[in-house]
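Of the protein chains in this complex, one is absent; all others appear in place.
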Amino acid sequence: MKKLSLAKLNDFFAAIAAKQALYLPVNNKVGKADFTKWTAGTEMSKALNTVRSAKDFFFPQTENLMDFKMEGKNIEVIDSREECEDFVVFGVRACDAASFAILDSVYLVDPVDSYYKNRREHGTVVTMACGKPAETCFCGTFGIDAANPAGDVTVWEVADGYMLRANTEKGEALLAATADLLEAGDEKAVEAAQAKTREIMAKLPLAGLTFDGVGVGKTKELFDRPEWKTLSESCLGCGTCTFVCPTCQCYDVRDFDTGNGIKRFRCWDSCMYSDFTLMAHGNSRNSQVERFRQRFMHKLVYYPDRNNGTFGCVGCGRCLARCPISMNIVKVAKTLGGNK
Amino acid sequence: MQEMMKNRAYALLENGTVDRVLGWTRGEFAYDMTPAVFRNADEVKNGFVYNDFCAANLSKYLVKECRAGGKILVFLKPCDTYSFNQLLAEHRIKRDMIYVVGIECFGKADVEKIKEMGIEGITGITAKDGIYTVSTIYGDKAIKPADVMAERCLACKSKKHVVYDELIGNEGEVVEDCNRFDMVAKLEAMTPDERYEFWRGELSRCIRCNACRNICPACTCEQCIFDNPNSGVSQKAAVNSFEENMFHIIRAFHVAGRCTDCGECSRVCPQNIPLHLLNRKFIKDVNTFYGDYQAGEDPTAKPPLGKYEKNDIEPGEAGGAKE
Partner (left out) sequence: MQDVKEFRPTIVAFCCNWCSYAGADLAGSSRLVYPADVKIIRVPCSCRVNPLFILRAFQRGADGVIMAGCHPGDCHYTSGNYFARRRMTLLFSMLDYLGIERERTRVEWISAAEGAKFAKTMNEFVATVTALGENKRLEDLRCKK
């Protein structure tokens, strides 16, 4: 356990940024937090979480895969991948840190997604325990401890500074590189901070929420439930829930004609969209009920089925706060599961 | 208000005037009400909720609901009735399948503003005697509704229902001095460089989730051009500065002269982009160049882009630097 005094926080950031790109939550012009690159004078946001999740760092919203140039009957394929530099993401919360394991289970299994892997290898994740979880938080439902997040380094905010603990080799290396700014830390301060966070978590309205009614092996039981119709009735079919979700991992691959060649890119896609998985014969899910069901069945049933019961949700609460019509995974799970 | 609305819903379901009711149902918290269709009195009894957090404009749902069989009762706030009229003008909804109950509106609350006051861990919100009592896990807080009123309600253009079959509460007036163009005027007064910086700062946050388009009562195309793979502009989440500009310019242009300024686009934007400022620019320009026009006010009026005058202003004479 190491300690960083409050006064040295900026030096700490500067020391990291001197060697690699450092990203941390910073308030944008409307006062909401976004992960932003640190430069001298950048102030870390005090917000509980960022509007967009931290998945952007490993699975960006759009990325170029390759370029094509055509000359006569010849097509030249150009690998447009850029060299990925080492970077550090500071201030990732427990929920987002847990989402990386879910993304890994999709992108790092055979066939390995080399674009994702490359970013994963170059990124160091510094997580930060939550001080004041909000009413939309329900990471506890999935066994995630907001007071003890995963990641390469875990940071706790204490009265006069920050406590840091390295969890992996990458984390050790980061703390070693900044060792002259750190001092030895006392576990007790961390325990006190954790106790405070857990006490708040226990009081929040979604404390004790379980997803027992959904999960492994429930496909047959849940697929034809009549509630899907009423739940999806007001769904607009927009992609807000998908795009703020830290675990949504679907993408579309498209070609963009630049007028002097083709750029093949991939971008986030949403199963809520009418042109999701559009094929030559048309669409496989023609109504919003089917699309809506797909999104929630994927997170609540299909994904757990294939991953030893782990849900495809980390309880960050972004969709609860952001859905234009306030329909979300908690309402769905409660309605289908029939539990509190 | 909620009880009066429920009672009317029971009565109209009972006497067979309507078969379904479109309203709001309770959420997980005190502030996240979801639009819902109720099919009988029991469903209304158990699920129907109306309070200051029921902000959603229900008129767009009618495009689908008026074709779902049977007559539907809908509760509309004054601003929603403009959207309703506009949909009627464009033949997107069937008037005889809808029973409109207008509801008096005193402005809607924006929970974001409550949270911005530093109020966290909200477990309940009650309204009594013109004060909201917000219960949190850290204790209760009393706040004035005026302090947390939604931005669009602070610039409310009309408290008058332009269409209804019956009314609950009192009828209001069109607000003549609503100041809704103040920010547009402020932007117009800036230099092009300042304006460019302003809009880059806003639009660069766009995540292309399409919430603004999908909530918009004027966006009712069967297939949006941005969803049509044959259009050449359907690029999904391809986010770069050009795509952001193009999407928002074209979206605003497609609703120019049809947008009633209901403010739903800005309300739902997960990135808090002030999209209404684009729509209001078009509304202001239409008013300046072609005479005052309020979309949705009169369903028989000709839309400003669907008509012309021989002595209309030339593009080179409108705004900005002149040639």
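The chains carry the letters A and B, assigned in the order they are written, with residues numbered from 1 in each.
Going forward, contacts are C-beta pairs under 8 Å (C-beta built on N, C-alpha and C of every residue); 3 or more make two chains touch, one makes a residue touch a chain.
Every value quoted in this text rests on a predicted model; they were computed, and no experiment measured them.
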item	value
Neighbouring shown chains of the undisplayed chain, as defined at the top	A, B
Touching the absent chain when the full complex is considered, from B:Phe106, B:Tyr138, B:Phe181 or B:Tyr290	B:Tyr290
Residue touching the undisplayed chain, where the options are B:Phe84, B:Tyr132 or B:Phe282	B:Phe282
Contact set of chain A toward the excluded chain (per top definition)	256, 258-260, 263
For chain B, the residues touching the chain missing from this view	184, 187-188, 192-200, 225, 232-233, 240, 242-243, 245-246, 249-250, 252-253, 256, 278, 281-282, 285-286, 289-290, 304-306, 308-310, 312-316, 318-321, 323
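The criterion applied here is as follows: only the chains that are shown with their structure count from here on.
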item	value
Separation of chain A from chain B, taking each centre as the mean of its C-alpha atoms, in whole Å	30
Sites on chain B touched by chain A in the complex	27-29, 32-37, 56, 61, 116, 120-123, 137, 201-202, 205, 207-211, 213-215, 223, 227, 229, 232, 234-240, 267-268, 270-272
Complex interface listing, chain A residues touching chain B	28-32, 34, 51-52, 61-62, 132-136, 200, 203-206, 230, 233-234, 236-240, 242-244, 252, 254, 256-257, 265, 267-270, 273-275, 278, 320, 322, 324-328, 330-331, 334
